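Certain chains of the assembly are absent from this excerpt, and the rest are unmoved.
To keep things simple, chains are lettered A and B as they appear, and every chain counts its residues starting from 1.
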Amino acid sequence: MEPIRAEEGWFVLHAFYQVDRRLWAELPSSRQLECRENLEELLRNFRLGENCQANCYAVLGHKADFGIMFVDPELHHLNEVENRIFRCFEPGAVRPVYSFFSLSEVSEYMTQEKDYDRTLREKEGLAPESPEYQTKMESYRERMRFYINERLYPQLPEHRVMCFYPMNKTRSGEYNWYSLDFDTRKKLMSGHLITGRKFAGKVKQLVTGGVGLDEWEWGVTLFADDPFYLKKVVYDMRFDEVSARYAGFGDFLVGIRLDPAGLFERLQL
Amino acid sequence: MEPIRAEEGWFVLHAFYQVDRRLWAELPSSRQLECRENLEELLRNFRLGENCQANCYAVLGHKADFGIMFVDPELHHLNEVENRIFRCFEPGAVRPVYSFFSLSEVSEYMTQEKDYDRTLREKEGLAPESPEYQTKMESYRERMRFYINERLYPQLPEHRVMCFYPMNKTRSGEYNWYSLDFDTRKKLMSGHLITGRKFAGKVKQLVTGGVGLDEWEWGVTLFADDPFYLKKVVYDMRFDEVSARYAGFGDFLVGIRLDPAGLFERLQL
């Protein structure tokens, strides 16, 4: 089958599951063990796919028992693995409860080369031919390549805790994001960026695009080692005008990263 | 039984299903094979009906396992096939999860012959008797026939990916679509058209009418080979005033087109 790739970005699927504990308990322990091995093998094989990634999380509270975050540059392969998850387990023992399908993307509000060129020339008074200009511009390009790379080709980090939530920009009455001009939107977004930077080293953020693919316009995944910072970064950002006025949020799902064996133990499977 | 046809347009049903994987796994593989053959035969026979069409899609994420998009000019026949779907499978093995029932329609905002006549006479200064007027008018009529044909009598395309979402025009406060006069609405819609044209060749769009038939006023089906363009076209259109101010969206369901055999394989059935 011909591969389905995106002109830009990789496919991301956040998939959350609940275990039918009754059905599970009826299985002989040998079958339970086999299921665990199936999941381990499925994810191991999946990760052999080029740039394919999958992280497992035990979810806090009653929204789900566990979740898997998949990254895959090819859509058939991703659709296959999400179907195979159910086959790892005794059929019916794992039920889907929530998912978000999105595509990694670069923010359209990131600084453009032409903007930086103007900054260097007009604000810093550097001639494009000067070595200083060229050094700075090369360093800028390096940062941008790194940023674009991180956003378009994300590598799932090892942090111990993950928080996923979907969001929209509002389109109601006076506060209609989509009626603002580009520069206003860019300025609003830059306030958000500043708040985000305060949490560098504490919280890693991945924003993927769900417009046209799922119910919300963006999916936000936060990674941290201490959940206190999940709370703090989202709370602090809520006061940024771009959130206060223009953001709508879905539910928040928080999970602890575990490998399949650890997950089975945690869920008492 | 006397056929039920619409004075204008064909009936369209988007039907989404989930598989009871436990029940399915309990079937002997001969019965599983039989189910697949049943579905293949049902759809093959259905397509023998005049202008009857049906495309199958494996759905991404947890909203459904698969969907079928039916087009049928006769309502009893459509109602029959949607009931027979369940009989192809072991009873209970396939559960309905979402559907949208609509009727193909022509946009009331498309250019009218009298508008084009005025354009030719007043803007281009052509006399109705002139050969140039007649050539242009004939070509216009040809385009309109093609457009009307495409909208009223849609042919489901072969694109690899499909995105369905229902939508409404808002009726809240200041931004009440149904309180605008026709010319304002037509002008707003034309902005949308221009955005849509940028995706010609990348995304094919079918808008069908659900007013009086289902929960949302319209159903939008987008067809593409690369999901990146599903995201891009919906995102770009969101900035058109007609969307920014006057559109409400339901959930988005994205699927990969597969024939029944491919679908069964994909779903691990």
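The working rule: contacts are C-beta pairs under 8 Å (C-beta built on N, C-alpha and C of every residue); 3 or more make two chains touch, one makes a residue touch a chain.
No experiment lies behind these values; they were computed from the predicted model shown.
For this file, in which 2 copies are placed, how many copies does the full complex count?
5
Quick note on the criterion: only the chains that are shown with their structure count from here on.
Just give me the whole-number Å value for how far the CA centre of chain A lies from that of chain B.
The computed centroid separation for chain A versus chain B comes out at 30 Å.
Where on chain B does chain A make contact in their complex?
20-26, 58, 60-63, 65, 160-161, 163, 172-175, 222, 225-235, 238-239, 241, 243-245, 247, 251-252, 254, 256, 262, 266-268
Given the complex with chain B, which residues does chain A contribute to the contact?
Within the complex, chain A contacts chain B at residues 1-2, 4-9, 11, 13, 15-16, 23, 75-76, 78-80, 82-84, 86-87, 90-93, 96-101, 103, 105, 171-173, 176, 178-179, 209-215, 217.
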